[in-house]
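Removed: one protein chain of the complex. Kept in place: all other protein chains.
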């Protein structure tokens, strides 16, 4: 029977060509959209590594304060903030946090392995407690690390996997140019590109404000106590101003930063999905219309088949089968092109994303044509043979 | 004759309501999407306020330095632009201004954030803002660092409850500025002019003399006319090639670019560091994308049209048998199809108006004023005709090939 269906479709190839093309293009659009969605979803599922709730992200502008004074005042500012009752934890570090739009990449090597990695410098306060980081191996920084000639570093789990596989990383060395770092601990994650984007991994190091060879980091991370509202911002700025006269503290709330990041990143996805849904709906309606017309045109063929001993059910299956064969032809063609995309890695995603997307798109196209063909095929099966064969 | 065509077309469309619905749905939504995209492109790239002289503008926004395995990308600093760009001769005008900073005040009891730019006085000559009240600040105000500000309509209303704000005092980060002008809101997609507050760059607390090349400023070079753009570029790149490296830094290569608006966009996407950026690729992607997007509905329309014609095969056969020429029938069909497309297009325009209204009110793009103007409408009309003809030609060809005898006999091939 399947051979018979292929024959029918093949012999009607000219009439079917446009339908196959429509299925082919819808498949490509669907595949592209679903790849993007699956990619985002897979990123979203991975742990973020920190807790953005109740974090205030404060950018400092020192203006024309001399550099030496900046170091002293920054230190005083961190200490002052730690004493405020509304604040749980404070840290001074580089500003390349998630949702900030900043990045700071640095190449790390070990033997032949090489990778550009986001790098966070911590200069004061307690960054681990502030961001609620999760140490999974080794230890976090402790006092004195900022002066150690071993250049201690903490890396994220994905970096550890990349350089050390399943071995333990603690105590091992990584190089950047001539400088050698010692891994002292591994944290679960610290994704600076946000939850919807992929991430190159992060390593962290500490430096002292007293070290004049390093520049002064200008971002404060404040973990507020639960229940603290934005209403205390003015008071907080006054307290800060009493130490850091003339500086500007630009306060942003990380949950708001996160919300607008989500909005910015989800909207294109949503637009993509809506456009894709529209195109698919368009094609579905078209397939439905054409099938419906085809069945009217093949009225007498249906009557004949019934006369020759086909049951209503067999007619139903035949029409459904034909459209499935058509869909299969479109999908084979589509998958061929889709696989080219994957091999050329046009969209730069993990291979498994493409396989998921391929599978989902194929299933969706089949479901779509089955839904479209359901009613016309039922109609075909209901045709009364005596009437269909009636001679004019 | 034309009236007759209309009558027949209308009847035919009513006869197969489902096919007509599918066609109209496809056409109208496709056109809606294309119109919304066109309106957005026009909002971002079009020549209108404040960049009315867009075709004479070159934007300097990106500084790229490499050396010893490190790479730095940022905007240029004020001192860099002042030292190396300001002295250029070919541009008619040069304006140097900052990117947007967030300033705030607590005067209303709650925190009010405002996007603020530090600009020179040329900014008001290069850009053509629409002033509701007052005007820009002049050379004297900038030289003497007067605390004056131009604000947009929304900021005026938020701070003062009125657009009649000239002379009022606006607090920005604990400093008091006197409002000298109120302008109409500029959409955030106009990345080079958009802001909420504009103040003289001399009033910044930051160190303008900081000799580092990287910073938060940008410049627009205004050529005398469109043809002079290339001369400006030539002088610009000539001058940039002579810029010495900053002493004490490891960078060995410095690149700065002067791009038109579209070139700048293409560069932002491609991250090209060549002096001339390839905009053909950008146009190719946009046009290709639109074409691909239209491809599926068109295929669908062709499919439906063929069914529509074949269903009428016997009618066509009778008409032919009674002496209608293929040409008449094809013409009738194409007319029908364009008629259908235009109905779809009209619905599409209405949908687009609704969609644009929705986008404008969603606040997703601050101060968006997406609208359908003449170019957008003309473009839509063009797409409509393209659609109508493209989706009609192949079915019409098939129709002209229908043989009256075989059709009347009931053969289906």
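Note that the chains are named A and B in the order they appear, and that numbering of residues resets to 1 at the start of each chain.
Methods note: contacts are C-beta pairs under 8 Å (C-beta built on N, C-alpha and C of every residue); 3 or more make two chains touch, one makes a residue touch a chain.
Keep this in mind: contacts and distances are computed from a predicted model.
Undergrad: Out of "Hydantoinase/oxoprolinase family protein", "Acyl carrier protein", "ABC transporter ATP-binding protein" or "Cytochrome bc1 complex Rieske iron-sulfur subunit", which one is the UniProt protein name for the chain not included here?
TA: Matching "Hydantoinase/oxoprolinase family protein", "Acyl carrier protein", "ABC transporter ATP-binding protein" or "Cytochrome bc1 complex Rieske iron-sulfur subunit" to the record, the invisible chain is "ABC transporter ATP-binding protein".
Undergrad: Using the definition of touch stated at the top, determine which of A:66, A:111, A:165 or A:309 touches the missing chain.
TA: That would be A:309, which touches the missing chain.
Undergrad: At which residues does chain A meet the chain that is not included here?
TA: Counting only chain A, the missing chain is touched by 1, 3-4, 7-8, 11-12, 300-301, 303-314, 385-386, 389-391.
Please note the rule applied: only the chains that are shown with their structure count from here on.
Undergrad: Starting from the mean Cα coordinates of chain A and chain B, work out the distance between those two points in Å.
TA: About 27 Å separates the centre of chain A from that of chain B.
Undergrad: Under the stated contact criterion, what part of chain A meets chain B in this complex?
TA: Within the complex, chain A touches chain B at residues 18-19, 21-22, 25-26, 29, 61, 63-64, 107, 177, 230, 233-234, 246, 248, 250, 263, 267, 275, 278-279, 282-283, 285-286, 288-290, 292-294, 296-297.
Undergrad: Under the definition above, what is the set of chain B residues touching chain A in their complex?
TA: Interface residues on the chain B side: 18-19, 22, 25-26, 29-30, 33, 69, 102, 106, 111, 173, 205-207, 292-293, 295-297, 299-304, 306-307, 310-311, 364, 412.
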